[in-house]
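Only one protein chain is missing; all other protein chains are in place.
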Amino acid sequence: MKTYLIEITLNGEKRKVEVTTRETLLDVLRNKLDATEVKNGCGKGDCGSCAVILDGKAVNSCLTLALQANGKEVVTLKGIGNEEKPHPLQKSFVEHGAIQCGFCTAGMVVSAKALLDQNPRPSRDEIREAISGNLCRCTGYKKIVDAIQDAALEGKS
Amino acid sequence: MPGKPKKETFSKSNYRIIGKPMPRHDARDKVFGKTKYAEDHAIPGMLYGKVLRSKYPAANILSIDTSNAERLPGVQAVITAKDIPNNENVTRFGQTHSVGGFEGLYRVLADKKVRFMGEAIALVAAETQDIAEKAIKLILVDYEAFSGVFDPAEAMKPGAYQVGESESNVICSYKVRKGDVGKGFSRSDVIVENTYRVPFQDHAYLEPESGVAWIDDDGVITLQVSTQVIEHFREIAEVLGLPHNKVRVIGTMIGGGFGGKEDITVETYLALLTWKTNRPVKLTYTREESILSHSKRHPYIMKYRTGATKDGKLIALEAELISDAGGYIYLSPWVLLYSTVGATGPYDIPHVKVDSHTVLTNNTFSSAYRGFGVPQVCFAYESQMDELASQLNLSPLEIRKKNYLQKGRALATGRVLDHYVAFPETAESALAALGEQSRSKSSAERIGRGIASSMTSYGRMVFLHDTSRSYVSIEMDGSVTVRCGVQDLGGGQASSLVQIAAEVLGVPMEDVRVYIADTALTPLAGTTTATRQLYMSGNATLKAAREVRKRILRKSAEMLEARPEDLELWDRKVVVKEAPDRIISLASVVKACASDGTQLYNVAQFNAPFRELIDFKTGQGQVFPDFTFGSHAAEVSVDIETGKIKILKLVACYDVGQAINPLSVEGQLEGGTVQGLGYALTEEIILDKGVTLTPSLSEYLVPTSLDVPDVQAIVLGSGDGVGPFGAKGIGEPSMVSIAPALANAVCDALGVRVFDLPLTPVKIVNALKKS
Partner (left out) sequence: MDEMEHLNPKDLEEVFRAIKETKGQAKFIAGCTNVIPNMRAGVISPELLIDLSGLEDLAHIREENGSIAIGALTTISEVAASGLIRNQSPILSSAAGSLGNPLTRNRATIGGNLADASPAADMAPPLLAMEASVHTERTGGRGRKISLDKFFIGPHQTVLEDDEIITQITFSKPKDPANGSYIKLGLRDSMAISVASVAVMLEMEGKVCRKGRVALGSVAPTPIRAYHTEQRLEQGEIDGNTVEECSAIVQKEIFPISDIRATDKYRNSITSVLLKRAILQVLDGGER
């Protein structure tokens, strides 16, 4: 199978990787770049588990061909915050009990970050709209909305 | 009374951790992306597994030709039924006991016949996922297709297509008989008779089924897999013809279960492929494969006839339940039993006749799903209550208040309710929390309100002799280790144990490390099903922790020259309650114990109450340890021209006994309500002659954030549960009464009722047209 060498900036770090024409950005992130925090829930854009920020916009990585990410910036959950420097969204999700099985969490935090980057003071309705491409089967969404609203109020996004 | 915690020296008034909204111990790893789910594991040299599935729902397999697949470069194994040491296994229900009557056939790969579309026929392991997928397409199966049977009522008739290999498609039937319904109906002033139908529901967990497997240095087949039941290791061993101790299952953090990962999913496939190839193997279902081939919630046809006096007292209830078991038995007999025992709801009814049947068809097999047969009957019995209320000119709350069971009263199965029954207050609170009725904003909009109450068991059926074990120890430096076989499906199963150990041993939660879900290394705690883990492993952990605490206090008493009952364990210290300046560190006590040989670990076993099997002829006897009682209230706005339903307000009010972690309890109530909302309004696996028309999450519609309001969760704590600290289970109960609450609200809005779920716009419009 023919492969192409692409370069993406993953969470601030330049990474080079061989990809095929068929591989999606999700495939490459999980299988070749060790970014298993990006989840595969459905493979066709119905669930949002695979959401990443691509050149500043939150997208389904399963609906983006790896080749289309060439030269672009990709931010995943791990690029938003970590244990040494947690993002207010991450602290808020934990405090509010917004994480049960946790499988939707990576995608949710990504969508929430993309929202707060555009709109630092969203209303509850705007928050619900921003995460309307991320399915959650465990929480019923309420604590996720609470967590995002609280993180926004904290002001540092 | 077995299972009830003894009176403690630390009490509810000064719990430090129990009852507090603590962040879950697993939440941090999840929010930083560190938690490894099954699919996140990769082992050097691993192969990729793939399953070939049946093209037909009902067919004989005349031949399978795997030669082209075997020849494909990169393919390392192709397995069909003939290659499997024990392709068929009769599942005995219960952990170690064989319970007579129901033995379900588990078949790894279809052999001569397929019974549902998507049934597994062959397995492939190859060097890459692509090669595995190609290889699957090269396997040639010669089918002789039949028309099959897809309606359980049809499948019950003599002469119907035989789904399985035995005589009848009827797997089993139950009866409940109490009093004389004929007499009861003749005394009724009002009789309401209706047939209710509920559909296949998919668990639709975000994480598709997945696992990796390898053979370790000692020749042990080792699986790391997303499962609610690590104890399938026994069946896996039997399939392979290996001793039980040659199979190890390590359960990963599950990305959602809801009962869908309770039966064996990928485990036997993984074990076979690694056993055959001697290499590590990974196997993950696609979403479409998951929807196609894993278990579903049983569809039911429920004929209900309910009679009441003009004052609203229920006199007689007659119900016939038919459940669609799909192609294989799995847990259908138990689901049916739950429905049968629960068919009357939380009401005191003098005359009861219930007949229930579960039937094989060529649909996808049905098995465990949150609520386990109770959401179905709750939809029926709570709709009936409102129908009666409307005929009698009583409010829905009034009629329920006249009939709720109370502590000390018996179910129709003769079982006396021996714990507090939180009715009518859960219904009253839920309804009151709706506040002032909203006003419609247009002439096409109708507002309506509805309530529904439920009683749902927690803990497994008592004749299964359920047990759970947990190990608690204090390390040399005072840190705490818990080892417990509990499987964590996201409901905080592991975190609760951390809270319990921390509370009892007087340490902060961060000091407790919990190891879970490893059949080789953690004491077995039983399944994460039946809303049993808090009750069982929670109690086992409590018991083990208390024993360790006792030894700590005994040693501390010596060291502080006090009596153990005068001491308090708090914040890594032991202190004399009445003289707080007399204080020593936990670490120093631990050291003292170490030097004189006092062991500071304990493995405890908690036994659920054991009762005899019920009398299946009359349905009399005790089936469950205890119940969780709760109610939902809903306010909806229905557009009478489009049939679209908008949910304005939703309240869930449940008695959880004692909330171990209020955040987790609210999370279960909010989440369970939304999963039930999906069941009520949009979710349906549509099968047409056994072929799914809803193959992905584009067609199978799970509620999004824009489809649900903020659920208000009101948590009551009677303290009267049989779980640790008086807790009850909430995982399943939380989803049971929401669908009928919505159906009742819609009926209130429209003045007409829809008798089947989901309440789609088409059905609403048709119901309005008819009236």
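By letter and in written order, the chains are A and B; residue numbering begins at 1 in each of them.
We take it that a residue touches a chain if its C-beta (ideal position, glycine included) is under 8 Å from a C-beta of that chain, and two chains touch if they have at least 3 such contacts.
Please read all numbers here as calculations on a predicted model, not as lab measurements.
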item: Selected residue (touches chain absent from view) among A:Ala58, A:Leu89, A:Cys104 or A:Val145; value: A:Ala58
item: Chain not shown: contacting residue from A:Asn11, A:Ser111 or A:Gln149; value: A:Ser111
item: Which of A:Thr9, A:Asn31 or A:Gln68 contacts the chain that the document leaves out; value: A:Gln68
item: Residue among A:Asp46, A:Glu95 or A:Asp146 that touches the chain left out of view; value: A:Asp46
item: Positions on chain A where the hidden chain makes contact; value: 1-2, 4, 21-22, 24, 43-46, 48, 51, 57-60, 62-65, 67-68, 111, 129-130, 132-134
item: Chain B residues that touch the omitted chain in the full complex; value: 130, 641-644, 682, 686, 693-694, 698-699, 701, 703-707, 760-762, 765-766
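What we mean here is this: only the chains that are shown with their structure count from here on.
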item: Separation of chain A from chain B, taking each centre as the mean of its C-alpha atoms, in whole Å; value: 29
item: Complex contact set, residues of chain B against chain A; value: 21, 23-24, 26-28, 30-37, 39-40, 130, 203-208, 253-258, 284, 286-287, 489-492, 663-664, 666-667, 670-675, 696-698, 702, 704-706, 708, 710-711
item: Parts of chain A lying in touch with chain B, wherever the complex brings them together; value: 1, 30, 36-37, 39-44, 46-47, 49, 76-78, 81-83, 86, 90, 93-97, 99-106, 109, 124, 128-129, 131-145
